[in-house]
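With one protein chain withheld, the remaining protein chains of the complex are depicted in position.
Entry: subunit A
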Amino acid sequence: MDCVATGGNVKALAKAIHSLSKIGEELYLEPQDNGLALRSVNSSRSAFACFLLSPLFFQRYRTDPDHSFRCKIPIKSVQAVFKSISSLERSVEKCHIQMNSEKNRLTVALHCKHGLLKTHNLSYQDSESLQAVFDKESCANVLRAQPRLLVDAVLHFPLSQEEVTVSVKSDRVWLRNRVEDDADPSRAMMTELCLSAEEFDHFSIGAETSITFCLKELRGLLVFAESSGLPISVFFSQPGSPVVLNVSDSVLEVNFVLATLSEGLSASWTKATKNSSAKTTPPPDDFMSDDMDSYLIAMETSELPGPSVDPQPCTINHRMQLGSESEEEEEEQIDRPPNKKFCSVFFGSVLHNSQLTNQTVQRQQVLASDSEDEQ
């Protein structure tokens, strides 16, 4: 991998890193044919973020077609490279990211004014591809707004506020703070903000609903969206299904996928699965066993054993799936067996089927709505 970003795009790259640092501890980096993918997932696996920077984003973008490469890096070390956005903006003219395979280091070189060159060699770990499976196109509700509107809306909630509930009707949207279950409701301040549909660039409500998700990640995306001035699209359907936040322009696409809280788990889960039960087998009982899990998006990444370069059939299978995936994230998983457990595992795309059934299904409740039943 060898890519060079210049001018304002260095700042965009830095903002993307900052934005991802609000999500998880590690940055998953994967140079793909359609661009450089930067991803992260939070530790409870209820939030996933992906920045896909197209080859046009870079002045030069080269990947090694013979040697596919992907890695994960502690995000703190990457953040250190892009620490001060203001000084970056002032002085950095060019940012050169290169894979140094001799030293096994990822080299980030910042070419600054006056011929100053800062080179950072970052160590990394091999990793599997991190990929969320989601289908934003089939979401019932789509809102699009300028970042300023959402920034203003979020400002009404304190930084300590963890979750926010968004309710939509055909002509307006409400944001409310969610009080933790263990907090005394008679001590908690309740805040509610009402926005008219007119303030949005696009406002289409197919199903009036209320969803609850974490503010932290939304704030993370706003860091990026506000600096780039790009509108944010919000896709969601119902409580328990993930909400997808999307920011795109001609050279980049950003997707944040956040789990939403499932209120009254069994009820909404039954509802969510009812449609799909004709096509697929109903979920087993342990699927809705643990309430805590309901808040997680079940997902899988490289935590499972098996190195990425393991020359076994399973890896081949994995690679094939990856190929289909990386073209378009939200694309349907055509090559998947119609196994309910597997299909609905949100981040399960890159794993071998049998591996998954063994290791994840017992405890991971899936709230990501099955993308197949939406079609």
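The definition used in the following text is that contacts are C-beta pairs under 8 Å (C-beta built on N, C-alpha and C of every residue); 3 or more make two chains touch, one makes a residue touch a chain; residues count from 1.
By our rule, contacts and distances are computed from a predicted model.
The protein name that UniProt records for the chain not on display, among "DNA topoisomerase", "GPI transamidase component GAA1", "Checkpoint protein" or "ATP synthase subunit gamma", is "Checkpoint protein". Contact with the chain not shown here comes from a single listed residue; of A:73, A:112, A:140 or A:193, that residue is A:193.
For the chain missing from the display, the contacting residue among A:85, A:109, A:149 or A:205 is A:149, taking the whole complex into account.
The chain not shown here touches subunit A at positions 146, 149, 152, 155-156, 158, 185-196, 198-199.
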